[in-house]
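One structure, pasted below without further comment.
Incomplete set of chains, arranged as in the complex.
Letters A, B, C and D mark the chains as written, and numbering starts fresh at 1 in each.
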Amino acid sequence: NKDKWLSNDFAGVVTGLAWTAAGGEILFVESSISKGNGKLTLTGNLGEVMKESAMIALEYLRAHAELLNLPIEAFDNANVHIHVPEGAIPKDGPSAGITMATSIASAITKRKVREKLAMTGEITLRGKVLPVGGIREKILAAKRAGITTVLLCEENRKDVNEIKPIYIEGLEIIYFNTIQDVLKTALLDEKA
Amino acid sequence: NKDKWLSNDFAGVVTGLAWTAAGGEILFVESSISKGNGKLTLTGNLGEVMKESAMIALEYLRAHAELLNLPIEAFDNANVHIHVPEGAIPKDGPSAGITMATSIASAITKRKVREKLAMTGEITLRGKVLPVGGIREKILAAKRAGITTVLLCEENRKDVNEIKPIYIEGLEIIYFNTIQDVLKTALLDEKA
Amino acid sequence: NKDKWLSNDFAGVVTGLAWTAAGGEILFVESSISKGNGKLTLTGNLGEVMKESAMIALEYLRAHAELLNLPIEAFDNANVHIHVPEGAIPKDGPSAGITMATSIASAITKRKVREKLAMTGEITLRGKVLPVGGIREKILAAKRAGITTVLLCEENRKDVNEIKPIYIEGLEIIYFNTIQDVLKTALLDEKA
Amino acid sequence: NKDKWLSNDFAGVVTGLAWTAAGGEILFVESSISKGNGKLTLTGNLGEVMKESAMIALEYLRAHAELLNLPIEAFDNANVHIHVPEGAIPKDGPSAGITMATSIASAITKRKVREKLAMTGEITLRGKVLPVGGIREKILAAKRAGITTVLLCEENRKDVNEIKPIYIEGLEIIYFNTIQDVLKTALLDEKA
C-alpha cells in the first residue's frame, strides 16, 4: 500500500496501476533483455490473462518494430523476461497491457521512461488501447505514490470526469487510443 | 455491449458475432504475422473449442494456399498470432471459425476487409461453412454496432427468415457454403 | 440429427457412424495433409480414446505403407491434421478407428472415397478391425442420411442379423477383418 | 470375455493375461516399429504404471541389445509404438511387463512368437521377472482362450500349485527368473 514512485534510472521499469479489493495501488513492471532466441519468461505470480497481455505486447512490438523505430534485430536475438514484484501477491487481468509494452520497448531501446509517470490500459494486437476498470481508485493511488502524469485510454475519460476535481489536482492525465502514441509520450530520448 | 464497428484500416482485423447469456454482441478477431517458423499463438481468454477453430482455419488456408491465391511461402516463414479482445472475458465455441480464417488471410495478404462487415460460422477442415446458433441475437447486435453486411452459412438462412423484417432492414445478409466464397466476398483488392 | 451424406468430391473426407445417448448419427472425418515433418494434429473436441485411434491409424498406415501401396515419402514430409466436425460436440471412443485410417489414406493418395459409404469399427496396430457397439442405431442413422453401403467388422454381423430386414432394405453391408480390405473397398482409383 | 488366441502370423503381437474385477482375461500387446529417432508411443487407454512398464521394457532391450542378439542400430533409427486393444477399456498395472518386452523384441527382429503362448509378469530394469497377482484367474482365462503354454515368474509357481490339477490339464506352464530366458522360449527363429 505504501509503494512510492522511485526513479527512472532503470530502463525497462514502468509504473502501472492496479485495482484490488483493498483499493488502488501502484505496481512496477520490469523487463530484462538478454541474449537469446525469442523466449518470453514471465514471473511475479501472474494469472493467465496477465500472461497473455505480455504475449500480446511483445508480439505487437515485434510485428511493428519498423513503425515504432525499434531495432528489429534486437527481438530476433533476445530473450525477454518480464517480472512484476512482489512475488507473494497473485496478480491478473488485462489492465497492465500498455505498461508491459512500454516496459519492453524501454528495455529494448535503453530509453528512459518519463519521470513520475504511471499508466493503465489493455492492449490489443493491432495496438489499440482499451479502457479498464477501477479508474477512481487507481488515480488516488497514483497521487499517493507521488505520480504526476497518468496515461489512460481515451474511453476512460468519462470515468475521470466523475472524480471530484480536488482529488486530481496537480495530476496531468493524458488520454490515448493507440500504444504507438503511448510510447511517444512515455519514452524519453535520454538513454538510461 | 456498446462496441461499434470502427474501420477497416488494419489488415488482419475482422468483426465476428458472439452470442452469450447477455445477448448478442460483436467481437474483433486480430491476426498478426511475424517472421517465424509456423508457430500459432492464441490469446484472448479462449476456450479449447475456439482454439481448435483457429488451428483448423490456419491449416485450411495453408493446405489450400494455391487454390486461394495465398502466398504459400508466407506460411512457411511466419508465426501467426490471433488475439480476440477483451482479455478479461472468457470466450469459447466454434462460431468464430470463418472470422478467424478471414482474419489470417487478410493479415497474410495485407488485403483490407470490406467495410462494415461482420460474419459468424463454424469452419471445417475441408473449408465447409457450418451453421451456428444465436442468429437472431447476433443480427440485432450487428445492426446496433453499425454493421451493414453480414455473412452467414446457407443453413442459417431459415433462422434469418424467422426474424421480423423490420429488424433487419438496411442489413445485407449473404449466405455461403464454403470459406473460399467467404474470402472472395470479405477481402478487398486494396492493401491496408 | 439431420446430417446427410453430401458428396465424395473431397479426398480425405470419410463418413463414420456414431452412437450417443440421443441415438445414432453420422459424422465426418476430415484429413488434411500439408508439408511438414510428421506432426499429427487432432481437432473436433475429441476425447483421449478417440485421439489414440488417430495415432494408431496413422502409425499403421506409415508402418505398412509399402503393403498398402501408399507413398511412404508422403508420410515423411507431411503433417497430418484430422478434424471431426462439429466442434461444439464432445466425441470419444474407439469406433472411428477405421474411418480415420481411411480418411488419412484418401488424403495421402488423393483417391476419392466410394459414394454414399459409411463405416464404423475399432482399429488395432496390426490392422485388425474390432467390433463396436450401437450397431442398430448406427445402421438406422446411416439409412436416414442417404448412405447405401456400410462397412462393419465381421464380428458385428451377428448384431446386424438381429435387426428387422425391413429396416436395412436397400443397404449393402459388407464385413471385414482387416483395415487393408476396408481400404480396398472404400477407396476408388479416381483422384479427387 | 470371449477373446481367443488367434495366430502368430504377426511379429510384434504377444498375448498377455489380465486380472480385473470381472475375472481373468487375455489381452494382446501389439508393437510396431517405424523409421524414427527413438520415440516411444503408447496407446490403449493405459495407466501410468503400465506406461512405465513399456519404458522399462524398451530400455532393458536397448541397453542389453548385444547380449540378447538384437540389432542395436534398429533401436537408434526407430520409433516404437505399443498398443493394447481395446481402446475403450482402461488398463493399468505392471504385469504386462514381460509381454511388452517380448512384443518389442519380436517386432524389432520380425521373429514369430511361439504358437498358443501367453505370459504375465513384471519386468525390472536389470531384466528380472517379478511375480504378479491373479494367477488362478489368469490361468483359467488362458485355457478358455485356447492357450497351451503359459510363461510365469518362478515366484508364482506356488500360486499355480494351489490350483486344482484338473483346471490346468493340457496347459504347459514354464517358470522364469529373467526376461532373457523368456525371450529364448517365446521367440521362434522363423520370421513373420
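Just so we're on the same page, a residue touches a chain if its C-beta (ideal position, glycine included) is under 8 Å from a C-beta of that chain, and two chains touch if they have at least 3 such contacts.
Quick caveat: nothing in here was measured; it's all calculated off a predicted structure.
Whole-complex copy count, one sequence throughout, 4 copies displayed: 6.
The criterion applied here is as follows: only the chains that are shown with their structure count from here on.
The angle needed to superpose subunit A on subunit C by their Cα atoms is 120 degrees, rounded to the nearest 5.
Taking each chain's centre as the average of its CA atoms, subunit B and subunit C sit 30 Å apart. Put simply, the C-alpha centre of subunit A and that of subunit D have 60 angstrom between them. Residue positions of subunit A touching 2 or more other chains: there are none. Taken as a contact graph, with one node per protein chain and an edge wherever two chains touch, the assembly forms an open path, each chain linked only to its neighbours along a line. By the definition given earlier, chain contacts exist for A-B, B-C, C-D. By the touch rule above, subunit D contacts subunit C in their complex via residues 10, 12-13, 28, 30-35, 41, 43-45, 81-83, 85-88. Within the complex formed with subunit B, the residues of subunit A that make contact are 48-49, 52-53, 55-56, 59-60, 62-63, 76, 93-94, 97, 122, 124-126, 128, 130.
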